[in-house]
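To start, the structure under review is shown below, and the notes come after it.
The chains shown are only part of the set, and none of them has been moved.
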């Protein structure tokens, strides 16, 4: 490809200093993500998926290597409001209603008032939370809170969508539905998506590229390019031969990552 | 030795030199007494202290003592070391005040906390309202010091000849820049700094005896202080636990105080008492006391002390 | 070093403003005196006079510094003119009062969070108690206590405690109620007793509130002690220093005592702050 | 003696009744008034009983009945003093002082430089004892209510500052990260996240400040005032041994203070309804 990658990491390193000695969370990460790609991260718990996503969003400062986003530093990209981020925990503000929480980024980014209400309504219905706009976060179930936080990240038009296990607390049916919706959104908007998941089928179903990571120190074990067609992925593609092959490769990689562990 | 606790009306200063001298020179000890002198302050009502049993005898001004008596606290004057009143109103000449007739329209600083009675009596004598109207004076509750005059927040302030007046001079204002009105000269003087005890306790002859010794020794102290003002000032200074007083100021104060205590042996002159009561009763619409007090003083103690 | 530069900068700014204030506020007296003497005032006379008045409205910084130096270092620390001596007297009552007040505040807060009866009946009266102007009843308290034979440090400490228990109470009630329902539910599933819930959950999560309250409380305790020193005979302690300075118009003495008191408060607050930082750090919260 | 015993017995009974009421009806509205009221009546009765029972002199401590009488008779005086001290002195000082503290807390929070430079010095200045400050402020701002308001400003500043600074720091990592991903400006982060999160702390400070404001305004009048105001009346009445009037003024102060505190607490309930400490009792 000729266009410069949207996200490009070279020799990225990150070590946390803790009371208990340093933790080497990321080691020598090299990765390019092109515009419009859908990249999934998968790997054992604690292998640095969240940390890497946070580096991309400039929430964490790498202790080594370089990271360019949209041709600038991650920090500058953040200032340009290039990211929509779905955190691993919902992190809703308790003093705002669900609708208020979803509206928050719109207020901050200065969307017109009328547009705000429309968008809130749209994304809330996208995640099946119509009618819950006026409730407060603590009045919602865990899965509903997670969906609200997804709605919050989808409410505005960010170039790059970073999602940290967004569907972890959802049942298969909703998950399938949201997977489809996400794919539609992605096709429609040509966003670049970074997606952390623990579900191998989910990763394979959604991604154009799957990054398998291994822990201690967190590093990239393997990058698998999906041979599945880029657009038009019906849910039953998951029974196809190709799909199962990729899934198998991912599972092997994951297992190997765990083996590292021992 | 017998114990006596004396509660002063104000902080340790030469105003109470006699007692400190008597203590320091051993006059009390010689009389067989162990005297504890409790300093006062702006928030200490000696009347309250004696009512609460915190003192045997207090130094108080007669207007306050008589008012307390009417409120149901039977205080009795047993001796009167101060013959004359040291209270006055000190005005800046530049305010244009020359006589009391010029007061209306001006702001006057007054001490409250039981010290406002003489002032209020005087104003009602003069027929000047104190409500701040055009024809009357605006009254300020004056704090502890003479700043309101120096800052020109008030045209006149209350001063004692022996303390605040000296401070005004000390601050750098010459006497000829000031106009003063002594209560003594205006015919509204009331008795200050007398010794008072609870009426009940006088029923006990032993107590009267003890007070007699106390008053006698105190008067010896006063006489000594009048004769040795500089030494007395030093004694006062030594007894000041705050360490705030200066010798210069205490010496000045002692000299002025001596002018007020001279010419008395400590026995209350009934004529002075009558004059004080008269002034207080004539307080106009809001007199300090409403009826002639009964039994508010006694010579029993001074007689027993042999002061004549 | 990171601390020093900003403090010095702010300090310098304050001192400058202060000098300007001294000149502005003290000028009136200079002009008045000149008018009385029938003289004119030049700018340089104005500057030098306003910064060296005996009874300034606002003493110049160097005058206060001189007074402080005199009071702190110019005397034997046992002397009645030593600010160290008076400061110690105030400090000892402050600490005792603070300990009593903090203890009372915490005990009441614990009671209030555990007993609805206490919540409903004590809180309104604790509030009412604080609206009683302490300076008004302090003399009576002192008189009553003295007639009961309680004198010395304790009456002052009691008044200091009276002022300092309230901030601690308010903060701790809030802090003890800060755990969210999931944190409480966890202990419920263990059937933890109220005491255990207090020790293992409510206390730790109230720490940020507690320390904010302690800082206010220790300052309040100092104020309480100083207030109590007035009617206690106004003989010893920074309160007495303040007051007696004020009788005799010794502005510099007032300001020196004031600064000593404020420095004491700042040090006490600072100590609480250090303890806070250490505690929160050990709790992994800072 | 009989009086005293009766009072103590009544106290024990009322305590029991209150505990029972709180357990059974603690969540009902009437009980939330009845319980503190009964408690208050008990305190007053105990007081009356002890004063009568032990024959305590009224110049030391007057009985509540006597105070009530004076209170009823002194309406105009009490009202005049209330306006002077509470409405003019305390309230204006409270608003200015709390406002200033909030602004300074935000400034401090904004700039690490100021935080390191101003906070220690702020602690210092704001911890100046009222009795030392009051005479100076009276000298600067005159005898009327302005100087009282100034004293109140100095008094309430510190508690509000400390709490507000603690409150502005009371957000968790996740909440702050969210703002960072939106690249929210400083002010947006402040308004949308840190101010709301600081509210539970701020209200702590504001509640403490209500009572401090009253104390400040009243006590400042001890150091010079016009011939009205609660502090003036209290100190004058103490000097005149008119203790029932003193306690009447104190009653006014207590009522006003409780009302003031209650109003702030109500506001707190409305603003911080989402905080666990409020939700738990809803």
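Things worth noting here:
Here the chain labels run A, B, C and D in written order, and each chain numbers its own residues starting at 1.
Here, a residue touches a chain if its C-beta (ideal position, glycine included) is under 8 Å from a C-beta of that chain, and two chains touch if they have at least 3 such contacts.
Keep in mind it's a predicted model, so treat the numbers as computed, not measured.
Counting every protein chain in the full complex of this file gives the formula A x2, B x1, C x1, D x1.
One rule holds in what follows: only the chains that are shown with their structure count from here on.
Counted as hops between touching chains, the shortest connection from subunit A to subunit B is 2. Relative to the C-alpha centre of subunit D, the farthest chain centre belongs to A. Centre to centre, using the average C-alpha position, subunit B and subunit D are separated by 38 Å. Each chain gets a centre from the mean of its Cα atoms; for subunit B and subunit C, those two points are 35 Å apart. Per-chain CA centroids place subunit A at a distance of 52 Å from subunit C. The set of subunit D residues touching two or more other chains comprises 60, 135, 139, 222, 235, 238, 275, 279. Shared interface positions of subunit A, i.e. residues touching 2 or more other chains, are given as 138. For subunit C in complex with subunit B, the touching residues are 28-29, 32-33, 36, 54-55, 57, 79-82, 86, 135, 138-140, 143-144, 146-147, 230-231, 233-236, 240-241, 243-250, 253. Within the complex, the subunit B residues that touch subunit C are 11-12, 38-45, 48-49, 52-54, 94, 143-147, 150-152, 167, 170-174, 177, 240-246, 249.
Remark: subunit D residues 18-19, 21-23, 26, 31-32, 35-36, 38-40, 43, 60-61, 113-118, 120-121, 123-133, 135-136, 139-140, 158-159, 162-163, 166, 170, 200-201, 204-205, 207-208, 211-212, 214-215, 218-219, 222, 230-231, 234-235, 238, 246, 249-250, 253-254, 256-258, 261, 275-277, 279-280 touch subunit C in the complex.
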